[in-house]
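Just one protein chain is left out here, and the rest sit where they should.
Take a look at chain A:
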Amino acid sequence: MVSTLSDEPEVEEQLAQQQEQLQPSTSAAASRDFMSRTKPEVKVDSDHPFDLETYISSYSGKTRARRLMHIASCCPTLAPQAYQLAISTLLTMRDPHAYMHAVAAYNQLPGVMQVDQDQAWIDRVRAENQNQREKLEVELRTYQSNMIKESIRMGHRDLGDFFRAIGDSGQAMKHYTKSREFSTTSQHVLEMCLSVLELLMEQESYNQLQNFVYKAESVIDPGTQNADAKGGPRKKPTNQTGMEDSPVVQSKLQVANALGYLGRGAYEQAARAFLQAGTQLGDWSKMITPGDMAVYASLCSLATLSRSAVKTLVLEDEKFRVYLEQEPYMRDILEAYMNSKFKAVLELLERHSARHLLDIHLWPHVQHLTTRIRRRAIILHFQPYASVQLSRMAETFGIPVAELEKEVIGLIQDGEIAARVDSTAKVLKAKIKDQRAALFSKALKVGEDAQAQSRKILLRMRLVQNNLIVHEPKGKMQPVVQSPTQPDIRMAD
């Protein structure tokens, strides 16, 4: 206990340092934090089941540790277990800062057995890291003095990998980008891009993902590209074959792109990108699992795509079925939605909210997506009716009348449903529109506007023609006194 306490400031300091180093590459993440949101407090109980062991077992590598840390910070009930798993995961890696952070955080939990830091491990790993770093840097310098392009590239790449492993993403980014300068083939560029994409995804720097996806796609030869991966503009044919035409790479790029969209809140594009990713993702468990794909894609689709699009692109799509099988409850939600059982949709969403909120990429958007799905459901529900009792509607959705009324009014004010509320009788009534009168008045107005506009533009044209343009008063223009010889006498008409 005493030792950990005394260690704490140091840990904090190192963390701060690490944060600072991260700054250049994670400024995007910082701006994202603006619209967020403190981490939610997630309840896990019999109504909101969540099996940590099964969930985390499908991840490996850094994301496993990061996800565990996220879960631990959001969910008090799972925190001890999550921290323990995170610590044991981190012990297999080479990032002592992260390890110390996890241990310190764990020890701060109320009512847990304190664990001591494995100081021997830390010292050993630090020494190893130091050695490796020196070795790699010496190597790079040798390559640089020999001026062998390919070796320099590999030197930078290895350093990038190394820094990424020890958790210094700023340095890693620097070396990855440097390696690009020494790339000679498109395959090298692609390799670099994928490394950077993984790094960015680890760091949750969503804003830069698209950039690197484009860069990667621009070196892929459109001629040999696999039919599996569609979409994504690409150019610059290079006529080279290699790893770039593998569908795995294509899928990875799509997923990275989709994650970028999701991170920036562009849910519709995210949905489409996830759905295009294809099945050839292979094992990318250090980043994302097929189950994640199913969840992300389904939620984004429900929130943004039209009913028919959800049907054809999500539910009936052969490729996507593979993913949906990973998360059967998602299929239930989709089917309930298609059958207009909105109460079931909302209940299922609530029931699995823990799964969503504890996801490292999804949690900032859960609230938003749920609201959007609910709003869409209300719109769909009201569509066939001329008038609805708000109380009946509230029953269908399983939410209180007052809340529904607020939601409905919001929808009316946003122009999403053409209806009005009778506040005294609590009835929602569709607007009756006199199409003929509306058309006439609209046509007349458009005509007037167009004429007024053309008049204004004409005047402006005349002003320009006559050079009546506001300009800097250069020594105040004096009214020109006309000389009698000026031939501007108008002819008699």
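By our rule, a residue touches a chain if its C-beta (ideal position, glycine included) is under 8 Å from a C-beta of that chain, and two chains touch if they have at least 3 such contacts; residues count from 1.
In this section, contacts and distances are computed from a predicted model.
Student: Which of the following is the UniProt-recorded protein name of the chain this complex doesn't show: "COP9 signalosome complex subunit 3", "Ubiquitin-conjugating enzyme E2 T", "Centromere protein N" or "ribose-phosphate diphosphokinase"?
Tutor: "COP9 signalosome complex subunit 3"
Student: Among A:R94, A:R126, A:K215 or A:H368, exactly one should touch the missing chain; which is it?
Tutor: Only one of A:R94, A:R126, A:K215 or A:H368 touches the chain omitted from view, namely A:K215.
Student: Which listed residue, A:C75, A:M100, A:I152 or A:M173, touches the chain dropped from view?
Tutor: Hidden-chain contact among the options goes to A:M173.
Student: On chain A, where is the contact patch with the chain that was removed from view?
Tutor: Contacting residues on chain A, toward the hidden partner: 173, 177, 180, 208, 211, 214-215, 218, 409, 412-413, 420-425, 427, 429, 431-434, 436-438, 440-441, 444, 447-448, 450-460, 462-466, 468-472, 477, 479, 481-484, 488-490, 492-493.
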